[in-house]
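The complex appears here minus one protein chain, its other protein chains still in place.
Naming follows writing order (A and B), and every chain is counted from residue 1.
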Amino acid sequence: MTARAVQARPSSAPVRVPAVASLALRHLFVSEAVTASVLGASSHAVWLHAGGDVLVVSTRDATRLPNGVEIAATSGTDLFASVAHGAPAVVGPGSLEFGSLGVDLVRWWNPRPALPLTTSEELGVAIGGLPHSVPGVDSGALRSALDAASPEDLIDASVALLGRGPGLTPEGDDVLAGALAAIRTLGTALGSRPALAMLDEAEGALVDAANRRTTTFSAALIRCAMRGEVAAPAGGLLRALAGRGDVDPNHRDLQRVGHTSGPALAAGIVLGAQSLIEAETTPNGGVQ
Amino acid sequence: MIARVEIHPGRYHDSVRLMQASKALQNVEGITDALVAMATELNLSLLADMGFDMDAVADAGPNDLVLALRAEDEGAIATAHQVLDDALTHKTAPSGGLDAPDPKTAGSAAAVADANVVLLSVPGEHAFVEATEALESGRHVMIFSDNVPIEQEIILKAYGADHDLLVMGPDCGTTIINGIGLGFANAVEPGSVSMVGASGTGIQQMCALLDDAGVGVRHALGTGSHDLSEDVGAASTLQALEALEEDPATDLIVVISKPPADPVAEKVRHAAERCTKPVVVTFMGETTLEEGAGEVLVVLGKPPAEYGAWPAENDDHRPGFVRGLFSGGTLSSEAQFVAATMLGEIGSHEEDEGHTFIDYGDDEYTQGRAHPMIDQTVRLERLAAATRDESVGVILMDVVLGYGANADPAAELAPLIEEAVTAGAAVVVSLCGTRGDPQGRDAQAATLNKAGASVYLSNAAAAREAARLAIARTSA
Partner (left out) sequence: MSDLSHLLDSEPVVATAGTDMLAESIEQQGADVIRSDWRPPAAGTEAALAALAADGRNKDANATAVERLLAVRPQLVDVSVARDVFPDMTPRTFFHAGPPLTWDRASGPMRGAIIGAMIYEGLADSPEDAEFKAARGEIELSPCHHHGAVGPMAGVTSPSMPVAVVADGAGEGVAYSTLNEGLGKVLRYGAFAQEAIDRLHWMDAVLGPVLSAVLESRGPIDLQSLIAQALQMGDDGHNRNRAVTSLFLRELGGALVDGADAPVDQRADVFRFIDGNDHFMLNLVMAAGKLGSDAASGVPASSLVTVMARNGTDFGIRLSGTGDEWFVAPAPPVEGLYLGSFTEEDASPDIGDSTITETVGLGGFAMAAAPAIVGFVGGTAAGAVRRTLAMYEITLAEHPMYQIPMLEFRGTPVGIDAARVVRTGVLPQINTGVAGKVPGTGMVGAGLVEAPMECFAQAIRALAEELS
């Protein structure tokens, strides 16, 4: 990434603010500027469609997302006030602009949490009695698929879950995302090769299914989850489950995200973690 | 009916907060009696009066939090724990949006924002009181200030060690935590290499070299320049090493400092050996940062790096000594160490004859002025003086970029470098910066190069070049 001096640059944006961006979005900000458009805006976030990607520009007091750019300002500053659906945006080297706001990327963060190595015993203790499901989402098929480490079953189960429910990220999507992220990150921490192999093989079809069956935004988050890239509070829970940090406060923090997103993500993570333990402790579990 | 008495050691909250929490607990459905308080005599007798079993609190003291509950069932107790957690983490009641006066101490500012790091640059004689307040309220401390008595540093670090809080400093110029730089720091790419350093510019140079080699940095924990003295005994260095060893985001640790006294060096090496992660120890004066960086690349399995260099076009310069005009003390020492192997003795004072390398960050030159990394006035004067001084053949300078440093040092230096080169002197610049630095590293290099200087991203390389240039003219 070429650096931008923090002083004012020649541009039409009168208000400029520094920001930290997810490494998952790096590719959008290294070459020439791309025109994008605003999908929607609130006081906490602006969703942009840039090329095939959806990214969200959010304030510091909103949840930090894996496909997000977080500006160094809180929602109280009302910087997104005049941003309208369909408005143009420019996403370019080191910065992005929409409305009267210029966002300068000065830092990057890694949306994939770094986990210590752990064992299935320790993971089991960490999970304790945390919920592994949410009402209204039938995750039985997903659990079976993960237990069996079967890519085909995983795809089928995902198709059944994707797009179910209202909201920017339907509950079924969140449970699936949580499970996928858990497999990728905790699976790596455990050294669960069958589980990781399942993910690799299912990836292409899963991405297709997500693109076809759910909102663009949610599909983007599913793609991130497969790579182990998650919202910051989910990263905190995954780290805690792997033994770095306290599980309860991290679980509570994730539960507080969104209306249903947080609890669904948390449940998906626990479900995924449980299947990893199951695979480890069952002889021949998951081996094709 | 279940009665439960729990001790939570080391959790302190003021009595008002606890009284409010007690009230909140009493309102929980299924809770008939509740008390949460610090285990002072007064409160313990209250507890006894409420009929609770005092065995559980036999060893409790005024720094321990005691929670006593009488509940109908376990569910109520679980809820009570949740309520207590919320009550104790809730910030002080806001003042209804009214215009409050600014906080007057770092500690009270930290309380307003719930900060976890307090960064002090107050005069040295006042740093201890501020740092103590920060540590006692559970926050880590970075002390940028210098001239803090060593006895105070020892007290602070002992407290920090006891409470799992890191004391960075005194005289700590650089720290990076999760890519965010405190003090003078360069913009780094996210990575999994972390550092512990007693030298700020040492950390900066290592970041710059690794950055040029495509290696990202996670943390760079400054310990302050006195940490590796015998008195302090590497307290913060050892604490930081242990924390980085446990940090899942760190894969390799680099330790940077001037060579410490033998017993302390031994302690550090021993701790490094006990780490399961690879630790590269760079004691400058025994080795160079360039060599240390090279070792890091080997461990990471990367090819050796060729650090950026912008050699000057003009090869013709007058004979004479090397005059080093430095803003970073560590860069000056390292350059001296390297150049001395080629030139022989090098003086450190302006009155010295022959080759001299001066650190203009030293107290002697900074009275009433900002540090030369910000305010180049003194160095610019010395550059002009060196140009006029016919005994000087080569001028060597460091230019340190990054957050906190001068916004455009090359622009200020360029005209004077041009004059120096026109007058016949050779100018070599050790440019310490990363690709992401706000000044624009390559643009700065280009400006300096265009003015006639040879620019090197490696300080050791710049020193070698300066020595080579001087030697090339001595046989003439």
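We take it that a contact is a pair of C-beta atoms (placed from the backbone, for glycine too) under 8 Å apart; a residue touches a chain by one contact, two chains touch by 3 or more.
All figures in this text were calculated on a predicted structure; none of them were measured in a lab.
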item	value
Options B:Asp53, B:Glu72 or B:Asp164, residue touching the unrepresented chain	B:Asp164
Touch with the omitted chain, as defined above, among B:Gly75, B:Pro123 or B:Pro415	B:Pro123
Residue touching the undisplayed chain, where the options are B:Glu29, B:Asp53, B:Glu72 or B:Glu136	B:Glu136
In subunit A, positions touching the absent partner	6, 17-20, 60, 70-72, 106-107, 109, 236, 239, 244-246
Where the unshown chain meets subunit B, residue by residue	14-16, 19-20, 38, 40, 42, 62-63, 92-96, 98-110, 112-123, 125-126, 128-130, 132-134, 136, 138-140, 144-145, 152, 155, 163-166, 177-178, 180-183, 185, 187, 219, 239, 243-244, 246-247, 249, 370, 374, 403-404, 438
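One rule holds in what follows: only the chains that are shown with their structure count from here on.
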item	value
Interchain centroid distance [CA atoms averaged], subunit A/subunit B, Å	32
Residue ranges of subunit A in contact with subunit B within the complex	1-3, 5-7, 23, 106-110, 114-116, 239, 242, 244, 249, 252
Subunit A partner contacts - residues on subunit B that touch it in the complex	82, 85, 178-180, 187, 189-190, 192, 246-249, 407, 435-441
